[in-house]
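With one protein chain held back, the other chains of the complex are shown just where they sit.
Here is subunit A:
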Amino acid sequence: QGTIHPFRKTHRSFFGKLSQEFRLVTSDRQSWRILVFSMLNVFCTGCLLMWCSSTNSMALTAYTYLTIFDLFSRVFSVIFVCLIAHVCVCVFSTRFKRLEVLAVFASTVLVQLGALFILKESVERFVEQPEVHTGRLLVGTFVALFFNLLTLLSVKNKPFVYVSEAASTSWLQEHVADLSRSLCGIIPGLSSVLLPRMNPFVLINVAGALSLSITYMLIEINNYNAVDTASAVAIGLMIFGTMYPMSVYSGKVLLQTTPSHVIGQLDKLLREVSTLEGVLEVRNEHFWTVGFGSLAGSVHVRIRRDANEQMVLAHVTNRLFTLVSTLTVQIFKDDWIRPSLMAEALPASTLRPSDYGGLSSFVPPPPKPSEDINRLTSTPFKPSSPPPEFSFNTPGRHVHPVVLPNTQPQRPYGMGLSYGASPYTSMLNQDLARPGMGIGIGMNLGMGAAPQRFGRHPF
């Protein structure tokens, strides 16, 4: 009953393609290495499963699942190398990066389901404890530990590394961090080794091996067979603890949620957007992560009737572009038929500067947080919604900061204008070589006294 492993490939169609791509994979050195490791892992897993059934030990079975998880992530990464190398993802168009996320999610959930199965079996075993033979227990433990660590440290699995760093810490990590902090209080020299965030996979492997050795000792010395079940439960719980944050993280990506660590920055940007001249409100804002790390979003911006849509669009895009790489902005005007007709009927030259003041003095005022909160409406927005939670000095729980180039928002192009020969104009004149454009700007610049009329092109 211990000889089973619960993991199935979830994407059948890819495995068919895998055989086609095999030649391709073997040509690449990196993927060749991964393939070798996968073979090794399969072999090791087979051995371990045999030993599991011969020792009749639940704890070893639970530990073997970790090995299978490793194998699984390896297999996935092979598929990805193959898929990246050969573009067979036309169906999924640009959303290919999500496949990684789905893979991480599926494998972490599968390993958790395996752990659930272990827990169930252990409860049954508590009722009637069978004999455990310790013959191969220790050997199996060390073989599994060795292979796991070898594969973990030698093959970099990009999506898993990313998730393990970005997801919140597991309880195992927290406890180890706490213990090592108090240890560092005694021996400060160890702080460079112990204080940084531990790799959760290494941690769970070592902890599992430790509990298996304790099991072995107790069974050898005192014949406490129940220890085996207890340590199986412990390993199962550890698997849960380690995998749960990762599956939550990747599941949230799959659910198209706004990642909570960028919410603060997004709010700031949206506030800036809503203070732009001509913008009335920002609504229906949806932001989500496509793959790991790349943000996409769509937003509806309602503007004044007399505002220039393309201008606002350009500014909004420019603001949000620093954070959101794939952006769709829909500009909205209420009652658009009447004013637009009026605006077109009027010749541009007859417009008084005061009329224009609204849309063309686009030097945005520095964002004033006090007044603009209510301008950002329509989707629930709490100004007190969780800013990154803070806890002092705990190395384990750190929110991944997204570095935002700080200089960007303070770059209104009115500044460039005052210098006359700004990069803006020169760039345009050189690269675009659009005479009409160049003339328009040149004229505006030449006037100097009315710089706010810049950007309005005569239709």
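Convention: a residue touches a chain if its C-beta (ideal position, glycine included) is under 8 Å from a C-beta of that chain, and two chains touch if they have at least 3 such contacts; residues count from 1.
Definition applied: contacts and distances are computed from a predicted model.
Colleague: Out of "Zinc transporter", "Septin-type G domain-containing protein", "Metaxin-2 isoform X3" or "Aldehyde dehydrogenase, mitochondrial-like", flag the one the UniProt entry gives for the chain missing from this complex.
Modeller: "Zinc transporter"
Colleague: With the missing chain put back, one of A:S54, A:S213 or A:T258 would touch it. Which one?
Modeller: Per the contact definition at the top, the residue touching the missing chain is A:T258.
Colleague: Quick one: which of A:L40, A:L149 or A:C184 touches the chain that's been left out?
Modeller: A:C184
Colleague: For subunit A, which residues reach the chain that was dropped from this view?
Modeller: These residues touch the chain not displayed: 1, 3-8, 10-13, 91-95, 98-99, 102, 106, 109-110, 113-114, 116-117, 120, 123-124, 127-128, 171, 174-175, 177-179, 181-182, 184-186, 188, 191, 222, 224, 226, 251, 254-258, 260, 263, 284-288, 290, 298-300, 308-311, 313-315, 317-318, 321, 326-333, 336, 340, 379-382, 385-394, 411, 413, 423-424, 427-428, 431-432, 434, 436-437, 440, 455, 457-459.
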